[in-house]
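A single protein chain has been omitted; all remaining protein chains appear in their positions.
Here is chain A:
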Amino acid sequence: MEEDKHMEEGETEKGLEVAPAIIASHPTQNSVSVAVGSDLRVFDLRGDCPVNLVDDSGGPMHNDSIRAIRYGASGKRFVSAGDDKLVKIWSAETWHCIHTVNSEKRVTAVAISNDDLYVCFADKFGVVWGVDLHALDDNQTLVNMKPSPMLAHYCSIITSLEFSPDGRFIVSADRDFKIRVTVFPKKPLDGAHEIQSYCLGHTEFVSCVAFLCTLDYPHGLLLSGSGDSTVRLWDISSGSVLDTCEVGAKAGLLESNGSEEDSSTVTDLCVIPGSMFVAVAIQSLQGIMVLSCDISARTLCVAKVVSIPGENFIPTSLGCSSSAELLWIVTGVSNLRGFDYPSLARVRVISGFKKGNPDSSIVLEDNEIPGGEKLLEKLQGTISIEENVFSAAAEAVKTAMSNLLLKKQYPSERREFRKRTRNDRKIKK
């Protein structure tokens, strides 16, 4: 009963769980969004001002940890979802909430189809649901916007959902070690039954997936990061692994204090659009690792480590726009207990990837970030953060990330006790 139980128990711990801060950047960098706990913060880079979210969908605002935020590829729409079982669909132009979908279970991942017509979200039971957004464009009544189950990973929590660049497939990764590639059908609400491939090779949970594509390779190659300290490159049509990059080994070498075992878990990946570079967040690394992909040789290797000095800055999430000027990085957690701040979010920015040479990338000072102090005040909740908050938060960040990615382990005595007290187990003669 283990897994079943904890999923159900989880439902009652509302508000107590610590969630990592997450970040997303608009595809053409019109805005940047950060979510910490139930708080969704958006800064309008075009207008150079903080955004006031307006909810006229009639649904409630988020009231528990937000676990996933996403812009659609066109930049018109935005979704936020999480532990409060709400999937909120926003206009990324006016920042009105257009619609609120109620999920039966907590939501762990979301994606918007490339044509903006479907929102897909994954729940705590491993089911991926589809919501048809046609009605939004047609100004119809939104009655038929109930989610329908499309596919499922049998009782494994889905950590990441991605559409392939050509829109033909939807990729779902889970806390076991599976990546499933499913044909995205013409009528998704009737179910996505046709599995194209499984990308199998990771030996721990898969934390993140992302596509790398170029004009020459419009179908793209898939990248995945995992608790097994590797980033892998896949051909999704066959599910075969093209290359495996051991980032753990590299991160360990570079980190003097990276002594703990779980320290090289890959927590997030972000492809720098239009380049061959992939930014990687690693559990112990104060900064990011940049991998370089040779798409014709189909290889992946470490190009550089960009460290972020001071501050104990271990990223919890990465975001990048397709115009690729900047890599947005956040670290933070909700529910920092015993501090003046209820939560922590610290935003840093790395620039210079466009040059095609990772050596030209630099970490911007706060006053060099577009939006400057106004942006930091909005996204962080405060302009400057005291040093001691960072060190206090470091532990919390770690806990939040492992809670998110690792399965709960039950002590063996408890498991034995449960077994012993089962009725059907009593010896029958």
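Here is the rule we go by: a residue touches a chain if its C-beta (ideal position, glycine included) is under 8 Å from a C-beta of that chain, and two chains touch if they have at least 3 such contacts; residues count from 1.
Everything below uses one rule, namely that contacts and distances are computed from a predicted model.
> Suppose you had to identify the omitted chain by its UniProt name; would it be "Sb:cb470", "DNA primase large subunit", "Ubiquitin-related modifier 1 homolog" or "tRNA (guanine-N(7)-)-methyltransferase"?
UniProt protein name of the non-displayed chain: "tRNA (guanine-N(7)-)-methyltransferase".
> Per the definition of touch given earlier, which of A:194, A:294 or A:368 contacts the omitted chain?
Checking each option in A:194, A:294 or A:368, the one touching the absent chain turns out to be A:194.
> Which one touches the absent chain: A:31, A:80 or A:156?
For the chain that is not drawn, the touching residue is A:156.
> Hey, which of A:95, A:118 or A:177 is the one touching the hidden chain?
Counting the whole complex, the residue in contact with the absent chain is A:177.
> Going by the touch rule given at the top, which residues of chain A touch the chain that is not shown?
1-4, 125, 127, 149, 151-152, 154-156, 176-178, 180, 182, 185-186, 190-195, 197-198, 200-203, 239, 407, 422, 424-425, 427-428
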